[in-house]
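Only one protein chain is missing from this complex, and each of the others stays in its spot.
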Amino acid sequence: MAKPLVGVIGVTQPKEKEALIAFEVGKLIGAMGLAMVCGGLGGVMEEASRGCDQAGGTIIGILPSGRKEDANTYVTYVIPTNMGHSRNNLIAHAADILVAVGIGYGTLSEIAIALKLGKVVLSYHSWDIKGVKRCNNLREIEDNLRHFFSQSSQS
Amino acid sequence: MAKPLVGVIGVTQPKEKEALIAFEVGKLIGAMGLAMVCGGLGGVMEEASRGCDQAGGTIIGILPSGRKEDANTYVTYVIPTNMGHSRNNLIAHAADILVAVGIGYGTLSEIAIALKLGKVVLSYHSWDIKGVKRCNNLREIEDNLRHFFSQSSQS
Amino acid sequence: MAKPLVGVIGVTQPKEKEALIAFEVGKLIGAMGLAMVCGGLGGVMEEASRGCDQAGGTIIGILPSGRKEDANTYVTYVIPTNMGHSRNNLIAHAADILVAVGIGYGTLSEIAIALKLGKVVLSYHSWDIKGVKRCNNLREIEDNLRHFFSQSSQS
Partner (left out) sequence: MAKPLVGVIGVTQPKEKEALIAFEVGKLIGAMGLAMVCGGLGGVMEEASRGCDQAGGTIIGILPSGRKEDANTYVTYVIPTNMGHSRNNLIAHAADILVAVGIGYGTLSEIAIALKLGKVVLSYHSWDIKGVKRCNNLREIEDNLRHFFSQSSQS
């Protein structure tokens, strides 16, 4: 049985609050025994990876470039695509549920595809697009993740 | 010298007003001696293709599927990608300027990538995202297109 | 009705004989009233584009990079993908029949996908893979192209 993946998407230059939340979300994912998928680079991606790594979780990083060495140091398995922004699409497909942190156009493209695919997108300080679930703090993100996976495990 | 391409992006099930504008935008592109690029399918894509074809313009249709026969009948050159939503990314890259018509998540992903690439996105009845230029009628779209290409030809 | 596309694929550093054939194949495509699709860069791609352009044909160039200015100067419509080697796949899908000139791994990947899709691949000084049709001169390429399109127009 394949393991579920939580997508963490967000900007490379987050504000302090966003970086902190990203780290905590990563830690939460690891603590819940889940794995995460992200874009593998810096900022929100790196903070979430660091948190997840600290909690013993597995991190899959899907890079826009073709060079494994571009991944942040916390990524467990690197998928270098050399496909530029099209790799955003892969993250939206690979994630079972997504957490978006911060405002950027790359993040928006990932949210758009994820919503197109009917996935749950939790949004913290990110785009307020029709269809996303806004979360104002870590607690709300945690509640949504736990709710999502308790439902999945019953189906 | 490569010919410029105007991207026309939008929903497969447009409202009547959106379908009409899409057709007129296509006709305008053809009349201006320009070529257009779109997703090659129905709705906004087909109406714009029909208009462009009627005005003698060339239409490049980049399909999500791998089957050329999925293109609408007005497309001049079909690029079947078999890459699903990742083909949205190709349209954002191929277009020099984009016109978005209607509200859909696929369209949103194209707008996001186009803005990420620093392109001008004209938005009619479409997503009101930071960075797009809202146009309320065909005249405003035409003014923006003419302004864009008069600048390009001087550079 | 969409216009058919002849794919011309090959190395960026062809031998003299290969460059000459590529140019002649491009000219032939234009003279036959057909359009061509290629990778849009130098070498075989540029020679074929130059020939096709000289004969009044249309050339679609699908680039690995995201920059339109990377295309050779004969390309009519540039599709910059920023998808690296994955753009090879697009050429194999877009072409109705392909002509391969010269030996390179990128060319091999295009041949492989084209054969996977059941397409005819004419090979001049290129990979001698099971499934390709070897051609020893321009005449054999021309005969195969004419035969292919006379059949298509009857179906």
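Should a chain be cited, it is by its letter among A, B and C, assigned in written order, with residues numbered from 1 in that chain.
Just so we're on the same page, a residue touches a chain if its C-beta (ideal position, glycine included) is under 8 Å from a C-beta of that chain, and two chains touch if they have at least 3 such contacts.
Just so we're clear, the structure is a prediction, and the values are computed from it rather than from any experiment.
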Check: Given the contact definition stated above, which residue among A:25, A:60, A:121 or A:145 touches the chain not shown here?
Finding: A:60
Note to self: Can you tell me which of C:58, C:72, C:86 or C:123 touches the chain that was removed from the display?
What the structure shows: C:86
Item checked: Full-complex contact with the absent chain, from C:8, C:21, C:52 or C:113 -> C:113
Item checked: Positions on subunit B contacted by the hidden chain, ascending -> 66, 81-86
Margin query: In the complete complex, the non-displayed chain touches which residues of subunit C?
Written below: 83-86, 88-89, 92, 104-106, 108-109, 112-113, 115-116, 129, 131
Check: When the complex is taken as a whole, what residues of subunit A touch the one chain not shown?
Finding: 1-3, 5, 35, 37, 58, 60-62, 66, 68, 71, 73, 75-83, 89-90, 93-94, 117
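Just so it is clear, only the chains that are shown with their structure count from here on.
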Item checked: Geometric centre distance via CA averages, subunit C-subunit B, whole Å -> 27
Notebook entry, point to check: Between subunit A and subunit C, what is the gap in Å from one C-alpha centre to the other?
Noted result: 40
Notebook entry, point to check: So which stretches of subunit C touch two or more other chains?
Noted result: 66, 81-83
